[in-house]
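Only one protein chain is missing from this complex, and each of the others stays in its spot.
All chains are identified by letter, namely A and B, in their written order; residue positions are counted from 1 within each chain.
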Amino acid sequence: MEEFALTTLNGVAMAALYFLVAAGFSLIFGVMRIVNMAHGSLFLLGGYLGWSVAALTHSWLLAIVAAGAATAALGLMLQQGLLRHYQGQELTEALITIAVSIVIADLLVATYGGLSYQIPAPVPLGHSIRIPGTALRYSSYSLALIGVALATGLALWLFLERTIWGVVLRAGIDDRQMVAVLGLNIQRIFALVFAIGAGLAGMAGVLDGTLLSLVPGVDSSYLVAALAAVIVGGMGSLEGSAVGALVVGMATEFGIGYFPSYAEALTFAVMAVVLVVRPTGLLGKAR
Amino acid sequence: MSRSSEIISAALLALFMSATASNVALSAAAGTPIRIGVLSVNQGPAAAGGADGFRGIAMAVKEVGGAIAGHPIKIIEEGTDQTGPTALAKVRKLVEQDHVQIVIGPGSGDEGIAVSNYADRQPGVTFIAGIAAGEAETYHHPNVFRFAYGDGAQWVAGLGRYAYSTLGVRKVATIGDNYSFGYAQVGGFVSEFCQAGGHVPKELWTPLGATDYSSVVPQIPSDTDAVYIALNGADAINFLTAYYAQGGHAKFIASSITVDESVLSAKGSIQNHLVGVASAAPLADTLEIPAWNSFVKAYKQHYPSGFAYPSVWATGYYTNAMAAFTALAKVNGDLSGHQQAFRAALQSLTYQSPTGPISVDGNRNGVFTNYVTSTQHGPNGTLLNAVVKSVPNVREETFLRGGVATPTHPACP
Partner (left out) sequence: MIAFHGAPSGRSLAWCSTLLAAIVLPFLASSFVTQDILALAAWSAIVAMSMVFLSKYGGMISFAQVGIYGVGSYSFAILAVGHGVPWYGAVAGALVAATLCALLFALLVARTYGIYFLMVTLALGLVVYFLTISNYGLTHGSGGIPGVNPPHLGSISLAQPIPEYFLDSSVAFAVLLGLTLLMRTQFGLALQGCRDNPRKMRAMGYSVMSYRVIAFTLAGSIAGIGGVLGVWYNGIIAPSYLDLTRIIDFLAIAVIGGMESLEGTFAGAIIYAIVTTYASSFTDRYNTVIGLVLLAIVMFAPGGVGGLVSRVGARLALAKAQLTPASTE
C-alpha cells in the first residue's frame, strides 16, 4: 500500500516535470502548428546553462531565471530568424527544428562532454518531509516541483483566460485566419508563445538537473515524453497537456516500478489505446 | 519519371572522382606503413571515456616510436556514438576505404557484437577489441582477439567471493541495466557469489537510460544484507539520487561501471555516497606495481587535462595496442599470408601490461589479473578506487559454464 502511494506520488512529480515541457510544446503546436522537435534540446541546453550559472553564482534561483531567460531568447531567435519565413509550411518547420536539434545536441556534447551534471538543490529543499496525516516521508524538492508545475499551470491558465493576449491566442488556436482578418497582430503573439514555450523548457531542464541529472540523451527522452503527453492529452490544449503529462508520468513510474523491462513500451501502449478511442487525444477538439 | 534520369546521373557522376581516387593498391614491401584503424566513442554519454581510449592509443604509438621493424604505424581514428549501426558504418569505412590491416576497438558491448559479426566478412583483417566486453564476443570469430579486458563478467571476478567471505554477506538483491553488459556484470558477480554459498532472492532490471528510479527503490527488498548495483554512468547517478532522497541506507556492492570514472567524476556530489563501497575492475587507481606507476606518470604528463587517473578506456586501448605492437615486432611487421604469423604471435603472447601480465585463451579472449577495489576519497575532493585484493588469471570460461548471462541466468534465489 505504501509502495503504491509512493509510486503514485512519484508519478505526480514526474508529471509535473513533463507538464512544464509538454505545455510549451503543446501551445507552440496549438498556435503555430509547429512540431518543435528542438524542444528537448532547449530543455537540455537550459539545464546545462543552469548548472553553469549555479556553479558560478551558487544561486539556484539565479540559475533557473537565467536558464529560462536564455532559452526564451534562443527560442525567439529560432522563431524570428528561421521559422517565421516558413509559416504554414508545417513539414518545413518541423524539419528546421530537427536540424537545429541535431546541431544543438552536438554542440552541447562538444561543450559539456558526456559526464552527468547535477545541480545542487536549494538549501531548504534538500531533505525529505513527512506528508501530513500519513506515515509517508517524501522529498521536499519533489513536492516543491509539483507546486511549481501547479503554479505555472495556473499562471498560464490565467494568462489564456483572463488577459486580452490570451483571448487572441485562444482565438488563434481555434481559427487563425479569423484573427488575422480582425487585424490583430498575430505575429507578435507567435513570437511571445514561442518564447514562453522555449523558456518553460529551459526552466524544466534546470528542475530536472536538480531532481535527477543531465546527460546527452535526456533531450530526446523528454521530447518523446512531451510528444506522448500531448498526443494523449490533446494538441494545443493546456488542460490536455496537464492530463497527458499525468497519464505519461503515471505510466512511467508504474511501468518502471512494476514491469521495469517494459516501462517505456507501456507509455506508448497507453498512447495507442487513447488513439484508438479518441484520435484527437483525451481533451483535444475534434478536427 | 521524366527527371529521374537527370537526378540519378547527376548524383552518380559526382561519384566518379572519389570512386577512382580511392582505388589504391597496397603492396607489402619492407618499410610500407602498417595501417591500423581505431574505433572509439566520440558522441553521446560515453564521449569523455571514448576520448581517453584515443589517448591510450596515442601513448602506445609514442612508446614504440611510431614504427615497428622499420614499418611506420599509420593510425586512422573513427569516432562512434556507442551504437551498433555507427560502429558498423565506421569499421566498414576503415577496412574497405582506408584499407586498414588491423582494427583496434570498439569500446562498448553492442558495438562489439556488430563489429565481431562484420569480422566474419573480412577474414583478412585482424580485429582487436577496444574495451568492448560482451560475453563470448571472440567465440567462432578466428580473426577477433581481445586482450584487455575479456568480458563484463570477468571485470567483477573476485567480488562475489570477497562479498561472501570477507564482507560476510549472505543474501544480496541486484539491480542492473537491462542490456547485455548489465547481464554480464550481474552474472559475473552472481555466479561467484552463489558458488560461495550466497543467495540472490531478487534481480531487478531497469531500462538503460532510465531517468527516474524513485519507483524502483521501494521494489528493493529490505531484508537482504546488501544490494549489488550494475548501472552505468547517468543511470547510477540517477539511481543513487532517488535512493538517498528516500532515505535509503542499505549496504552497497558496486559493479565496475558503477564506480568508473564517468560516475566518480560526475559534476555533483551524490557519488560521495559510494565511499567505502566494494567493487571490482581490471584496474585500480592505487595499484602499486611499477608498470602502472610509470603508465600513470606518462598519462598525467601528456594529458594534464585528462582524468585524474587513466580510465579503463585509456588503459584498455593502450594495452590492446601494445599487445598488437609487441606481436608485430616479433614477426618483423609481416602481415602477409592472411596475417597468419601475426595471429600466431598474438595467440602465444604474454604482454606485461600496466595492470599485470595479460594473454589470450584458446578462444582469443583475455586472461588477466582483476582487482577487488574500494572507493575512497582522493586529493582535492576527488574519488578513486583503491586496491583491496588482486585476482590473477581470470578466465572467461569460468563464467560461461552455464552459457551467456541473461536476465534469468545465473541465479540462486
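Here, a residue touches a chain if its C-beta (ideal position, glycine included) is under 8 Å from a C-beta of that chain, and two chains touch if they have at least 3 such contacts.
Bear in mind that the values here come from a model prediction, so they are computed numbers and not experimental data.
Q: Out of all the chains shown, which come into contact with the hidden one?
A: Hidden chain contacts in the full assembly come out as A, B.
Q: Based on the whole complex, identify which of A:Met77, A:Ile131, A:Ala180 or A:Leu275 touches the chain you can't see.
A: A:Leu275
Q: One chain isn't shown here. Among A:Arg33, A:Arg84 or A:Arg170, which residue touches it?
A: A:Arg33
Q: Thinking of the whole complex, not just what is shown, which of A:Val21, A:Ile96, A:Ala149 or A:Val247 touches the missing chain?
A: A:Ile96
Q: Out of B:Pro106, B:Gly130, B:Gly188 or B:Pro207, point to the residue that touches the absent chain in the complete complex.
A: Reading the full complex, the residue touching the unseen chain is B:Pro207.
Q: Go through chain A and note every residue touching the omitted chain.
A: Residue positions of chain A that touch the missing chain: 29, 33, 35, 82, 85-86, 89-92, 94-96, 98-103, 105-107, 110, 220, 224, 227-228, 230-231, 235, 261-265, 268-269, 271-272, 275-276, 279-280, 287.
Q: Touching the missing chain, which residues of chain B?
A: Residue positions of chain B that touch the missing chain: 1-16, 18-20, 22-23, 42-43, 78-79, 81, 83-85, 88-90, 92-93, 96-97, 109-110, 113-114, 116-118, 120-121, 134, 178-180, 207-208, 406-407.
The criterion applied here is as follows: only the chains that are shown with their structure count from here on.
Q: What is the distance in Å between the mean C-alpha positions of chain A and chain B?
A: 36
Q: In the complex, go through chain A and note every residue touching chain B.
A: My answer: residues 2-3, 6-7, 10-11, 13-14, 51, 55, 106, 109, 113-120, 128, 137, 139, 141-142, 208, 211-213, 215-218, 221, 252-254, 256-257, 260-261, 263-264.
Q: Mind pulling up the chain B residues that touch chain A in the complex?
A: Spelled out, the residues of chain B in touch with chain A are 43-50, 178, 204-207, 209-216, 218-219, 233-234, 237-238, 241-242, 245-247, 262-263, 265-270, 407.
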